[in-house]
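Let me begin by presenting the structure, written as structure tokens, before commenting on it.
The complex is shown incomplete by one protein chain, all other protein chains being positioned as in the whole.
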């Protein structure tokens, strides 16, 4: 099972995990990223490159599926304007082996951070906006898997 | 937030993850283990050591919380007779840092495998039963964290 | 003389045919391995369950310990196979 989605609307983690559980694999790992509030943040705006995003996410998922014995992978990434506390992204993996499920989940979120064409802009209560800077640490983490 | 439960009834992964998401951490990792079917398995029976189980799980969770900057940890482990496809265990972690959430989730499930007093007995369609043997690999994985 | 509860789990419990018993606690310097050997000497299911101590694990007062640990002032000893939870 391979499910890759780029969407503005929210997703239901329970529904997604249930689909992965139903594959009979034994182990399901997931990671969900949510908008962190605080420091006056009122919204996070996610811009992406529509012609490329889903294609690139498919490539990353195919790579994970060639590295680990996975029965299913779900990757959903939202775009648009999101409130603090809103879900941004989820990765779910199912495998007969818990190590494969956990490692591929970490791999996928690391690669989404460094290799999916999304950009985050923070909107603050005082009207200020900032484009989030990429962290070198994120690029290094992704490269650590090769 | 620290939630440790040993129970015979099923749990709701969505409810558990929602509680972790509500902590405002930014990253939530989870692992769910389900009974793998196949090879004539009709049920998995989980025995545990009630006087010790929750206590030992608390120790493991405290250890994880001292190693990583976690906002919340949820560990639920079932006992009793479970059908193929039933959930056995879930670990959920929330942190401001995705690495901390993912690593502590892997740590916790590795330690539950090697250090929580549960024993699995497989029941097969032909009436045979087998106590599942511990895998050396599991003990090695847990020790790998120390 | 102080009492010691011994609890058994999984196939150890099944072979012995009971999940709990109470004995007079042996001298505090007695190791778990020595106590297990003396239980095995009872024969029957005990002898069968305790034939190969390398297949056994133990907890004293709900803490995992190795079989060379002295029984000390223990109140509860648990004997079982390696755990297989998760």
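Per-chain numbering from 1; labels A, B and C assigned in written order.
FYI, a residue touches a chain if its C-beta (ideal position, glycine included) is under 8 Å from a C-beta of that chain, and two chains touch if they have at least 3 such contacts.
Bear in mind the structure is a predicted one, so any value in this text is a computation, not a measurement.
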* To do: Identify the visible chains that the left-out chain touches across the whole complex.
  => A
* **Contacts of chain A with the absent chain, listed as residue ranges** => 33, 46-49, 51-52, 55-56, 77, 88-89, 109-110, 112-121, 131-134, 138-139
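The rule is short, and it goes like this: only the chains that are shown with their structure count from here on.
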* Asked: Rounded to the nearest whole Å, what is the centre-to-centre distance of chain A and chain B, using the mean of the C-alpha atoms as each centre?
  -> 23
* To do: Indicate the whole-number Å distance between the mean C-alpha point of chain B and the mean C-alpha point of chain C.
  => 26
* Asked: Taking each residue of chain B in turn, which ones touch at least two of the other chains?
  -> 33, 109
* Would you give the residues of chain C that are in contact with at least 2 other chains, written as numbers and ranges? => 86
